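Here the complex is missing a single protein chain, while all its other protein chains stay put.
So, chain A:
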Amino acid sequence: MSSKEVACFLSYDVTGVPWQNIEFKPVSRVVFTSCSLHLTGMADESLFDFLHMEIVSHIYKEQQSSKGELDNKDRAVCVSVLESMGFRVGQGLIERLTRDSPSFKDELDVMKFVCKDFWTKVFRRQVDNLRTNHQGTYVLQDNKFSLLTQLSSGKQYLDQAPKYLAFSCGVVRGALSNLGLDSVVTAEVSVMPSCKFQVVIQKL
C-alpha cells in the first residue's frame, strides 16, 4: 500500500481476505481530444434517460408478446440483450475518451479511471466508493446512480431495478474490455438510487 493512499480502512469479507477502500486522487488525464470538436450537436442528458427507458420497455414487451407472462428464462434473455447493447456502447465510449491518453500502469489504475473520468462522462458523477480485495474483485458504489434517480428513492420498484441496470453493466464491461480487462459485471441495489457494481476481472 503506497503512502499516497490515505484514509483507507480495511474490512474483511467472509473469506477473511482484507478489502481496501481506494481513494482516487484527481487524475490529470486528457479527456477531450481535438477529434471531439467536430461533434456538431450536444444532446441533452434527459434524451439518453428517455431513450434508455424506452429501450428497456421495448425489449421486455417484445419478449412478452409471444407468451403473455415472462418466466425467468425470458427475463434472462432481456437482460442479456440489454447487457450486450451496453457492451458495444461502453467500448465506443471508452475509445473516444482514451484516444490520446497514456496507457495505464496497472489494473487498479484502470479501475480508478473508470470510477472517476469514465463514470463522470457516462453517469454524470464519480463513483462514491471503490473497494477491492486486491485479487481482481472490485465493488463500485454510486449513491445516486443516474439511471435510477428517475425510478424512485427508497424501496419502491426495487424489483424493477435489475432491468434498468443491465445496460449499464454492459457499458462498464465494454469499457473494461477495450482497456484490456475481461470481466464479469453485476449490479445490486438495496435502496434506490444507491447502487453497487461488482466487477470481477477474469484472469486468462
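Here, contacts are C-beta pairs under 8 Å (C-beta built on N, C-alpha and C of every residue); 3 or more make two chains touch, one makes a residue touch a chain; residues count from 1.
Everything that follows uses one rule, which is that contacts and distances are computed from a predicted model.
A.B. asks: Among "Trafficking protein particle complex subunit", "Vacuolar ATPase assembly protein VMA22", "DNA replication complex GINS protein PSF2" or "Somatolactin", find the name that the UniProt record gives to the complex chain excluded from display.
C.D. replies: "Trafficking protein particle complex subunit"
A.B. asks: Please pick, from A:Asp44, A:Asp106 or A:Asp159, the residue that touches the omitted chain in the full complex.
C.D. replies: Checking each option in A:Asp44, A:Asp106 or A:Asp159, the one touching the absent chain turns out to be A:Asp44.
A.B. asks: By the contact definition given up top, give the residues of chain A that touch the hidden chain.
C.D. replies: 30-34, 36-37, 39-48, 50-52, 54-55, 57-58, 62, 81, 85-86, 88-89, 92-93, 96, 100, 120-122, 124, 167
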